[in-house]
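Got a structure for you, questions after.
Note that one protein chain of the assembly has been removed; the remaining protein chains are unaltered in position.
The letters A, B and C name the chains in turn, as written, and every chain counts its residues from 1.
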Amino acid sequence: MRGMSLIVKTITNSIIGFIFIYGLYIILHGHLTPGGGFAGGVIIAGAFVLKILAFGSGASAEKRSTTVASIFESVGALLFIGVAMSGLLLAGTFFLNFLPKGVPLHLLSAGIIPLCNIAISIKVGAGLFSIFLALAAMKYIVED
Amino acid sequence: MLFIPLLFALPLITAFVIPILGKIYKPLVWIVTTVVSFILFIIALYGVAVTQEIPMSVYKMGNWPPPLGIVMAFDSFSAFMVLMISIIVFTTSLFSLRYLSRFTGQWKFYTLFMLMTAGMMGISITGDLFNMFVFLEIAAISSYALVAFGIEGEELEASFKYMVMGEIGGLTFLLAIALIYAKTSTLNLADISNSMQVIRGTTFFWMIIGMMLFAFSIKAGLVPFHTWAPDAYPAAPAPISSL
Amino acid sequence: MIVFVSCIILFLIGLYAIVTKRNLIKIAIGFAFIEYAVNLLFALIGFKRGALAPIITQIDKPHNFVDPIPQALVLTAIVIALGTTALMLTVILRIYNRYKTFDIAEIRKLKG
Partner (left out) sequence: MIELYLFLIFMLIAAIIAIEIQDLLAAIISLGAVGFSVAIMFIFVHAPDLAIVQIVVEVLTVVIFVAVVLRTTHVDETIGKKLSGTQILSIVFYAFFVILFLTVMIRSLQELPAFGNATMKVAKEYIKLGLPQTGGANIVADVILDFRALDTLGEATVLFTSVIGVAALMRKVGRK
């Protein structure tokens, strides 16, 4: 049997959703409460790490997740710099907070800050997950 | 003034795109890198032309006034630095193709190369102390990885040695930033030099100067701290040694 | 004053590991300590007695907050430290795979 014992697998299955939702909460409320894109991204990456540790994975699955993670990482980074560049292109200044500010203390407020949080969380989650895969799970990355 | 953020944003975007391009069609990576470094060269030439008319232009990130936001200061010295960097980067990427054919994983090389370019561009134009540290670390981390790119024994050892020296320098710089912030309560370089005039001659002043000198001389490989350099240069892939 | 000096002592403990230890993992741990020391010193600099965490919960009350700038900078510094630590451990792992030892004295060229 690959991975850990049945008890670990069952518990993992039942809590992994909660970890995910907690991470999403931290990301989306980054401009109102402590936390933010980085912490939430790491928590979501932690959910994937837990899944791999509990269930184990084959070499092909690891190769596939490395590819997916690296694409997600690039996409997150591009989103972040895209927010910055759209400030430059639409309003004339790099990193200008060009969106409407909204009602203070509400979820939909603070202009570009929640967008940046989401972009950072995608980038950081994917990046740290691929560091984990490279250092802990896989033997080597084989170039094709 | 629009060209100033492009100097580091363009290589950053390229670096973020390359991992996707590398999965689609490999030769595209080299073409994109070379084209981008040529565009950078043109921007740098334009920047030199601008400094002939306006000697000092300040770009405010996010339109925040100087002590609040991060500013980029572009004067004739930084124009010269940017021009030098872009020339080296362009020629290096032009001639890197044949040299790199011996290595595997070439798109990773080009990603790190572009990140290093972005870091060095950022160092030469930033006007904010902490931002300088961040760009310094981008350039440093990508160069540690590039020195070890061939993953042979010598390269790994050189990279580790370089990493130990470089990180001691970087963290000393961060400690100096913390102490300067505690004293002056600002991070803008112009502001800091004004405040430093006031406390000139105290122990604190000399210690900060010493720590900064130590950090920069490690980074630049000056005489007492040059021990990493002879190892790192031959070990690195030849295009990187040129930087 | 005492809190600042304890941060400096942690800095010196980390530097001690880097300068005198021969084990590569111990050197990496030393770097982690230096990073913690600088981050902690930075966060302590921004502390203000009797002030609150810089998060606004009620708009109309007067705000008495600790300094938010060191917190923002340390946030960045922590992540940078994570990046360097990961890269350093990768290099250490590859060095071990090649020489089968963590001892820098046995890895011929790393001496000094």
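Here is the rule we go by: a residue touches a chain if its C-beta (ideal position, glycine included) is under 8 Å from a C-beta of that chain, and two chains touch if they have at least 3 such contacts.
Computed from a predicted model, the values in this text were never measured in an experiment.
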For the chain that was dropped from the view, give me its touching partners among the shown chains. A, B, C
Residue in contact with the excluded chain [from B:Leu2, B:Met84 or B:Met207]: B:Met207
For subunit A, enumerate the residues touching the unshown chain of the complex. 26, 30-36, 38-39, 42-43, 46, 49, 66, 70, 73, 77, 80-81, 84, 94-95, 97, 101-102, 104-105, 109-113, 116-117, 120, 123-124, 127-128, 130-132, 134-136, 138, 140-143
Could you pull out which residues of subunit C are in touch with the chain that's been left out? 1-6, 8-10, 12-17, 19-23, 25-26, 28-30, 32-33, 36, 39-40, 43-49, 51-57, 59, 63, 65-69, 71-76, 78-87, 89-94, 96-97, 101-103, 105, 111-112
Contacts of subunit B with the absent chain, listed as residue ranges: 12, 15-16, 19, 61-62, 64, 67-70, 101-105, 108-109, 111-112, 115, 118, 122, 130-131, 134-135, 137-138, 141-142, 144-145, 148-152, 155, 179, 182-187, 199, 202-204, 207-208
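The rule is simple: only the chains that are shown with their structure count from here on.
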Please classify the inter-chain touch graph. Allowed labels: line, ring, star, complete, other. complete
Report which of B-C and A-B is connected by more C-beta pairs in contact. B-C
Averaged over CA atoms, how far is the centre of subunit A from the centre of subunit C? Could you give it in whole Å? 24
Hey, how far is the Cα centre of subunit A from the one of subunit B, in Å? 27
Contact footprint of subunit B on subunit A as seen in their complex: 67, 70-71, 73-75, 77-78, 81, 84-85, 87-88, 92-97, 143
In their complex, what parts of subunit B are in touch with subunit C? 130, 134, 137, 141, 144-145, 148, 151, 153-154, 156-157, 159-161, 163-164, 167-168, 171, 174-175, 177-178, 181-182, 187, 227, 231
Residues of subunit C that touch subunit A when the two form their complex: 53, 55-57, 59, 75, 79, 86, 89-90, 93
